[in-house]
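Only one protein chain is missing; all other protein chains are in place.
Here the chain labels run A, B and C in written order, and each chain numbers its own residues starting at 1.
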Amino acid sequence: MTYSVAVAGASGYAGGEILRLIADHPELEVRTVTAHQNAGQALTAVQPHLRAYTHLTLAETNADTLAGHDLVFLALPHGASGAIAAELGDASIVVDCGADHRLEQEGDWAAFYGGEFHGAWTYGVPELPRLQGTQRERLAQTRRIAAPGCNASTVALSLVPGVRAGVIDAHDIVSVLAVGPSGAGKALKTHLLGSEILGSANPYAVGGTHRHIPEIQQALRWAGAADPTISFTPVIVPMSRGILATSTARLADDADASSVREAWEDAYAGETFVQLLPEGQFPRTADVLGANTALMGLAVDEAARRVVVVAAVDNLVKGTAGAAIQSANLALGLAEATALPVNGVAP
Amino acid sequence: MTYSVAVAGASGYAGGEILRLIADHPELEVRTVTAHQNAGQALTAVQPHLRAYTHLTLAETNADTLAGHDLVFLALPHGASGAIAAELGDASIVVDCGADHRLEQEGDWAAFYGGEFHGAWTYGVPELPRLQGTQRERLAQTRRIAAPGCNASTVALSLVPGVRAGVIDAHDIVSVLAVGPSGAGKALKTHLLGSEILGSANPYAVGGTHRHIPEIQQALRWAGAADPTISFTPVIVPMSRGILATSTARLADDADASSVREAWEDAYAGETFVQLLPEGQFPRTADVLGANTALMGLAVDEAARRVVVVAAVDNLVKGTAGAAIQSANLALGLAEATALPVNGVAP
Amino acid sequence: MTYSVAVAGASGYAGGEILRLIADHPELEVRTVTAHQNAGQALTAVQPHLRAYTHLTLAETNADTLAGHDLVFLALPHGASGAIAAELGDASIVVDCGADHRLEQEGDWAAFYGGEFHGAWTYGVPELPRLQGTQRERLAQTRRIAAPGCNASTVALSLVPGVRAGVIDAHDIVSVLAVGPSGAGKALKTHLLGSEILGSANPYAVGGTHRHIPEIQQALRWAGAADPTISFTPVIVPMSRGILATSTARLADDADASSVREAWEDAYAGETFVQLLPEGQFPRTADVLGANTALMGLAVDEAARRVVVVAAVDNLVKGTAGAAIQSANLALGLAEATALPVNGVAP
Partner (left out) sequence: MTYSVAVAGASGYAGGEILRLIADHPELEVRTVTAHQNAGQALTAVQPHLRAYTHLTLAETNADTLAGHDLVFLALPHGASGAIAAELGDASIVVDCGADHRLEQEGDWAAFYGGEFHGAWTYGVPELPRLQGTQRERLAQTRRIAAPGCNASTVALSLVPGVRAGVIDAHDIVSVLAVGPSGAGKALKTHLLGSEILGSANPYAVGGTHRHIPEIQQALRWAGAADPTISFTPVIVPMSRGILATSTARLADDADASSVREAWEDAYAGETFVQLLPEGQFPRTADVLGANTALMGLAVDEAARRVVVVAAVDNLVKGTAGAAIQSANLALGLAEATALPVNGVAP
């Protein structure tokens, strides 16, 4: 069976990546691509790398152009998808790649985003351990999916196994991330210019202001953390894509350092797209470039009494578009891994 | 039907890329991977991005380990494949990704490589225009394939349509290429260190000494050029992969500038993997990253009386591993495009 | 003696670089820095790397703020300096880092820039060979200096010795340049975003449309070329700064290949900032990063009958700000090399 697909925001990085991945999907067919400023242009005039779509033209982004598809991906700026999503009927499965439907608590939304609160949809990370049931089951029964924040899901996947197993303390977590600038989209800002990015490492949102913080805390609570706190610092580095998240948490007071690793091994034993490397190995972002894989390494620093988890993710794939398609596969009842590469493009 | 595959030199960049691409091939199954220094190790210890192959261990590279497969890829250093290839029987289709079987003229081999001359195999660029018949037909009837040099095939594809149509002069061609360092492989040389490569453009083999020159001339002769000359300069730039070849040739004396473009349009009209961009558009290497696509833009500089063709290729895909698999697909009688992505991974 | 200095356009890359270099100049003192959008801000809010200038605030760019200084640098967008320069009196030495005063022929200006033609000032490349007298002498006697185009001066310096000596043919020159994006300034354009630049090589102005072409031809004519033509293609590569220009020209019919090199050796024998590397060596852009040095390597490709000159320049130093200060030093009667580094910042 073939499902019809519309992608809103097809001129952006997330929209483009959804299209790149779907090109290899035997059961999805892209019928409509929409944009704002670039409406009316050929898709490949804006996304010249998408050679499989030389036949598509960008339509306007609105409820009319998006209606009537089995599956709609919204890859719009934060705050733009809430209103348009409300106009799409239940006939479509809708995946929002923006932040509008990620947070359950209105207070978090108000504090970190502001504007109208639209409530939470099913969070698009199937592998996320939860206290009751699984996230995968939830996704198989939903028609509204909130694709995760790329940094948030990377850090959450890094730490929830330890929280769930009670071997780390979810209070006083520290995460520092090396991230590529594509996470910031195509916005024309001076600090995102190539001349500024090349040869430089550039921190932003330092000191507890980054919008992914409440999203991480939410996932930690789902895993059983009572009152998680996290010091979170992203650093833009000169690679177009990728997140390398170094997350550390204190060992729980009663944790046995030698058995900490098992919590992660158990949590991800059967997973295709979340893999723990053997002891002593740590991932590079190149290992997951273009792939839907979250690759992790773990060490226990006994002198510092901290667990260190280093996770590599392609922000546009497992961090956004891949998670969106993986979740949509589940919601459509298809094989979860369809069209999602597990091998990275390296070197 | 499933064909068994062995990859020799699986710890290198070309070997790794063959494996990455084959992972999505429904009719090829990798049975054996071999290496020299790394034999005995898990493949993913050396190629951590190849998550689909966590079950494979590197064997020694020799005729015994490679025998008995339907398809053998040799991704070995130049000069190393000639001897081992001679030991592989006709039961296997063999694709040599090294230079050993590319050149038809022993004098070229002696002048630019040296050592024993092994004679030429069928050149693995199906789209190459020839005076008689097509390269694609030749590949469909062969059991011995010489995958092309990445720079050579990029420049050849850029210019042969014009030579074939008689609108450019194959004498006094000038090509300058921006290339990523992965083309040089994993050799441990100071000038290939990250510290040396980052933030710098670095020319090499300046002044007519590069080994791909006779390979380009050979392809130009196949298209009808009598005595082609080329000034060829590669420049290593800070991108892991990619070739951006700027090739210029003088307009033929009797050429009508307004009809030059047609030669390229005609040559590549039906091709999946060689595409000419609309007038005024030129490709970036990011547009073809990870893809088997050669993307071209063409301009006629009437003041300088030169045609300028800019071509972007991923040196490890269309330049090597993709060309190898595309050619093997033909030799096996499979659909030529199987397992070969056409969309680039951008940004 | 101390000369007072104003820098217009101090928030841009060229303006910032002038300030960086002048910080080490014992006889120049920056009194005024001006900007357009950023007027009113602390200089270091916009140029945080200029730690020696934490005391300066950006004023508005106009004739009033710039008046009354011994030396005025105009680092303004092309087309913006002509009008303001006309308002500055002869009491100031003025250096224009834009294109407005580079071209002698009004037809060239009209064809490649357009708008009002302001006439040519003394061209700021002291080392440029000329048929009569020297460029250095002209600069020592001027009060109006046109700093060169970065690509143009790099290519001109690469070839004029051979033209001057009659060993190369100035007809049918081909130059391809790997350039960093800082040459395009801080303009907010999608193709200049870090995500687009990283990992990619991107050609522009292909086919004879680049504005530096008439500037190169002008310098070639100064060296004696009758009717120079040049195929000129710049390629943006992922390094913030730097130009690596590969320029080739046909050997003159009567040229003796073995004596070609002498023309360059003779032309640059006594120069501090233009250096020819020993035979077989070629420069990298990293070798001249932050330095006022143009570093060259030369090969004669006898098979192609072409001379190949590869030149590395930091576009913001020898290509712009360094050339501006070097020329100003001459105009002020100071030691030409004052405050200009010869060593590159590598790796």
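Here is the rule we go by: contacts are C-beta pairs under 8 Å (C-beta built on N, C-alpha and C of every residue); 3 or more make two chains touch, one makes a residue touch a chain.
No experiment lies behind these values; they were computed from the predicted model shown.
Of the candidate positions B:122, B:135 or B:182, contact with the unshown chain belongs to B:182.
The hidden chain makes contact, of the residues A:69, A:102, A:138 or A:284, with A:284. By the touch rule set out above, chain C reaches the unshown chain at residues 13, 16, 19-20, 23-24, 45, 47-52, 182, 198-199, 240-241, 275, 277, 281, 283-284, 286-291, 293, 295, 341-347. Residues 13, 180-182, 184, 186, 188-190, 192-200, 236, 238-240 of chain B touch the missing chain (whole complex, contact as defined above).
Counting the whole complex, the residues of chain A in touch with the unshown chain are 172, 174, 176, 178, 193, 195-196, 198-204, 206-208, 229-231, 233, 235, 237-242, 244, 246, 248, 250, 282, 284-287, 289, 297, 299-306, 308, 310, 312, 346-347.
Heads up, the rule we're going with is that only the chains that are shown with their structure count from here on.
Our note on geometry: chain A versus chain B, Cα centroid distance of 35 Å, whole angstroms. Computed from the mean C-alpha positions, the centre of chain A lies at a distance of 45 Å from the centre of chain C.
Of all residues in chain C, those that touch two or more other chains are 193, 195-196, 198-200, 238-240.
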